[in-house]
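For this depiction, one protein chain was excluded, whereas all remaining protein chains were kept in their positions.
All chains are identified by letter, namely A, B and C, in their written order; residue positions are counted from 1 within each chain.
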Amino acid sequence: MTEERLLEINGLVLNFYTYEGIVQALDGVNLYIRDGETLGLVGETGCGKSVTSLSTLVLIPSPGKIEGGRILFNVQGKKVDLLKQSDEHLRTIRGKDISMVFQEPRVYLNPVYTVSSQISEVLVKHRKEEFLKKALESLKQERRKKGLKGSTFEMNLYERMLKNPNSLTNKILSKIPGSQRRFKLEVQREVVRILRGMGIPDPERVAKMYPHELSGGMAQRVVIAMALACNPKLLIADEPTTNLDVTVQAQILSLIKRLKSMFKSSVLYITHDLGVISEISDRVAVMYAGNVVELADVYELFKKPLHPYTRGLLESIPRPGKPLKSIPGTVPSLLNPPSGCRFHDRCSYAMEICRKVKPAFTEVEKDHFVACNLYGGSK
Amino acid sequence: MSTLLHIKGLKKYYPIIGGIFKRKMADVKAVDGVNLTIMKGECFGLVGESGCGKTTLGKTIIRLLTPDAGSIYYNIPEDILEEIDKLEKENPRSSKLRRIREEYDLATFKGRKLRQLRRKMQIVYQDPTTSLDPRMLVKDIVAEPLVAQGLARGSEAKKMVVDMLERVGLSEKHLCRYPHEFSGGQRQRIAVSRALIVRPEFVVLDEPTSSVDVSVRAQLLNLFKDLGKDFGLTYMFVSHDLSVVEVISDRVAVMYLGKIVEVATTEELFKEPLHPYAQGLFASIPIPDPTRRRERPPLTGDVPSPVNPPSGCRFHPRCQSVTDVCRKEEPQLVDVGNGHLVACHVISSELGK
Amino acid sequence: MTTSSRWEEFKASMQPRIKEWKFMFKRVQESPLSLVGIAIILGFVILSALSPVLAPPPYADPFIIPRDEEIAKLSPLPTPPTIEHPFGTTDQHYDIYYACIWGTITAFRIGITTVMVALMIGIIIGVAAAYYGGLADEALMRFTDIIIAFPGLILAMALVIAIPTVFTLNVSFILVVIFGLTTFFAFITRARMKIKVILLIIFIAVLASVLLYPLNLRFSLNNLDKVLITLWLIGWPSYARVIRGEVLRVKNEDYIEAAKAAGTSDLGIVIKHILPNAIYPIIIMASLDIGSIVLTAAALSFLGLGAPPNYADWGQIIQRSRNWIGRELIRYMHVFLIPGIFIFVFVLGWNLLGDALRDVLDPTLRRR
Partner (left out) sequence: MVRKLGLLTYVARRLILLIPVVLGVSMLIFAITMCFPPTIRALLYIRNPQALTPENIEGVIKKYHLNDPFYIQYFTWLAQVLQGNLGWSQTASAPVFSAILVRFPATFEIIVFAAPVIIILGLYLGIQSAVYKDKILDHITRSAAIIGWSLPSFWFGFILMAVFYGYLGWLPPGRLTREVQHFVDSSQLFTKYTGLYILDGILNGQLAVSWDAFKHVILPATVITVIDIALIIRVARSSMLEALSKGYIITAKAKGLTQKEVINKHARRNALIPVTTISGLLVASLMTGVVITETVFGFGGLGSWAAQSAQQLDVPSVLGFAMFTAIVFVIANLIVDVLYAFIDPRIRLA
């Protein structure tokens, strides 16, 4: 079973050291994503969804510190713990194997660069060789057509760069203006191609725009284009439609679905909206106060939720004709989280043991994991 | 049920300042000719995408914004309303009409009259982190309308504040705290008690649940329902979250680019939306049930800019069943039966046949 | 209500504020540099309080530096530090120790009064510009632009020589204008009738009395007074600008509209909501400004435009070193070195405090 898991997070613990004390943001997060599936991660504000996603890229926001756990990722058939990789190795994974789409696309685009320059950056970073070859090929072809022989400076440069990408002389030579014209053209062409694939009308024009000139939906498409530019194995989407209109949200959701099946990527989709979750995901992980409390197939979860929090969450969806239910109390502060099970003080099934013992994450049924003492998790 | 508000041809434009001399370049037509009636004691839902002018409409009705045209008749007897219609047709400049409007039309209110209106009409904002002054204590925040209106002060005001706080589920111990010490749901409760402490008749709820967590949202919705019943309130519930509107509203209006495109009772509208935009909007809502995934393709394109809205029917560039007349003529709201109003050429022509 | 319960209530309402202060204090404690700044300023406060003890004034006006005229006649050159003159003397035998001690009070007076006046003018103009907007805003902001266009010291130089030594202030005219404007504004706003009538009566009374007995005040100004007035006149524009920006920012917040919806009057909104939320950047600016104001005043003194030659002022003493620009400078180093240390440390203290305040009061760092 485990061999098909693309990403596996085991017991991830992360604390923030702030002025007011230690915020225990992640308290042993467990989840896994299989090849080619969409995992929906659902939870309320401040439950640690975004922190989990950033940790997957090993980009921990500043006062935070990972204090335990493993993040196993399948790189070329080999499982590696991302937390133990060198920064250099991580950089070859970021943007190439794992990429990310954020909420508020315009905040996550650099306001002073055009769309095309921001997308080509990631292309040049990870797919440079491909474009060098393409450029070289087209240059050779053109010269053959014209019946010219020998080589030009540009050609030489490409060949040298292909042979020895990290040499200093090549880097300096490539700084000469105009020396990489064809290479840049190839990259540009790819940018436009990717943008068109995102269903953006008039991609040539959009490529030349600055982020502030784009509408929210358009900007989110650009961010998705940037994330999918290198055909990643895992796409992390952190509430990508939260601030968009419902009609635009529907467009983006169907775009992600389409691209996912096209690229055969896995998706980690983070949201607080249960509607979106049921729409897009194959399996769902429910988070509460720094823990994944339930992980199951989406049909199973909606039909037969096991954890009291999941139940409460599903019941608080407004449905006409039914009385509105809600979970009493409020989300606890992670500065001083409740002992034992962090949900115990809002839970109507709470037992004595819940106050003391933190329930383990157990497979109750096949592929259905719960962290709750009701299901013998405390064993 | 009698009507509480009659809104006629209401317009609110925001000027765009620019150019070399910082002159007015154009207008954002946020609300562009809205006709509505709101019944006493109902919860009137207003849905639409962001930027369609629904918040502006709400704020203009309670006169936090000054409308550029149109009238808002509040608590007006039927016979006088008929008289106004007659007068408007005969002689729109008659002094009698002016006198009536000065008495009933909120759009003409100024100064003291406007401030007294604040006792009758209140608002709850979308985000309580920004609508509560971060440097004021809860007791001062909630008491502010009382003090400003000169209704109560000192210990009397304090007693009213405590009563109100207890009514929304907070208590006396919360009096001397700053807003940032509360959770989102509690903050919204504070905002609600500030709005209701002057015992208004009409309350605009401007996306009051969009910034709180799912598990708390239901608590707030229940609170609104209870308070509405107990205080005999009329609500205008502005939201883009259709599932919330569905459970709380009695009637719903759908707004697109500054215009109302459809009005109906909640059951009718959610069962069968008629306007193509309403249909697209309803199809776009993700349903929290994996067995009922969407089949219909979503609406294409973005919402056009409200500065230069499309000619004719504003929805025509995105509409599937667009006809020639849609590009030229603006459709009017037409009753298709049972008080179900739709502004669509295609539907009204079908009806005509 | 009994007094004790009222006290309880007061205590309860003060508690969250005290909590805020404690939090801020904790933050201050975490940056040792700010503690140094506070210590320096406290040190100077103590120094100025103790100055009559540390350097007993021989004349009625304590700011006149004592000098031994007999010795000055014999040798006009500065003398290095001795037991009698711990910091040495300047040329003409003025005591540097005395000047340094009493110069502290001069520095405080210049810095604090200027910042106060600048704050007052800046707040009034900035709030008025932001709140009324339109033409008033444009006019007021262009006016501040004009003053900001001049480098502070250079405009101060021009103003100091322009202010006449004998200054006649037409008090009657000012009174009539002030009360006239107040009454006018009371009548165009929605003030209570009682207030309007009282204001009108006062205005008529003032007008009548001023017509009967015109009041003119004659001031004779020394150079230091001119420096003060100059600094008051040119200090406010940056405050006005910042305040205006802050008010414009705050004005668009939801809670301002909420206050409007509550029926609070315009003035009430400004006082209760806008000012408390807009004031913090100005406080930081003010504390950073005290340092630069003292520097500007000292620079004016250094250029010979400030305090008169026998006046206890740090810059004025340093100015005396200008006589030996060149090789001899090192021989009479004490003349500029010691007062310079006073200026430097004083300014450093305020700058450190301002820097710390910026960190503590920075709204982006506040907990939510």
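We take it that a contact is a pair of C-beta atoms (placed from the backbone, for glycine too) under 8 Å apart; a residue touches a chain by one contact, two chains touch by 3 or more.
No experiment lies behind these values; they were computed from the predicted model shown.
The missing chain, though absent from the display, is touched by one residue of A:N10, A:T45, A:T92 or A:S151; that residue is A:T92. Within the whole complex, the absent chain has one touching residue among A:I9, A:C47, A:I71 or A:L109, and that is A:L109.
Only one of A:L6, A:V23, A:L39 or A:M100 touches the absent chain when the whole complex is considered: A:M100.
By the touch definition given at the top, chain C reaches the unshown chain through residues 33, 142-143, 145-147, 149-155, 157-164, 291, 295, 298-299, 302-305, 315, 318, 321-322, 325-331, 333, 336-337, 340, 343-344, 347-348, 351-352, 355. Interface residues of chain A facing the missing partner chain: 54, 57, 59, 90-96, 99-100, 102, 104, 107-113, 121-122, 125-126, 210, 212-213, 223, 226.
By our rule, only the chains that are shown with their structure count from here on.
Between the Cα centres of chain B and chain C there is a gap of 50 Å.
Between chain A and chain C the centroid-to-centroid distance comes to 54 Å (mean Cα coordinates, whole Å). In chain A, there is no position where the chain touches two or more neighbouring chains simultaneously. Within chain C, residues 367 each touch two or more of the remaining chains. Interface residues of chain B facing chain A in the complex, by the touch rule stated above, are 49-51, 183-186, 213-219, 221-222, 225, 240, 242-244, 246-248, 266, 270, 280-281, 283-291, 293-294, 297-300, 302-303.
On the chain A side of its complex with chain B, the touching residues are 44-45, 215, 217-218, 245-251, 253-254, 272-279, 298-299, 302, 312-314, 316-320, 324-327, 330-331. Put simply, chain B touches chain C in their complex at residues 59, 62, 64, 111-112, 115, 118-119, 122-123, 125-127, 129-137, 139, 144-145, 148-149, 155, 175-178, 180-181, 191, 194-195, 198.
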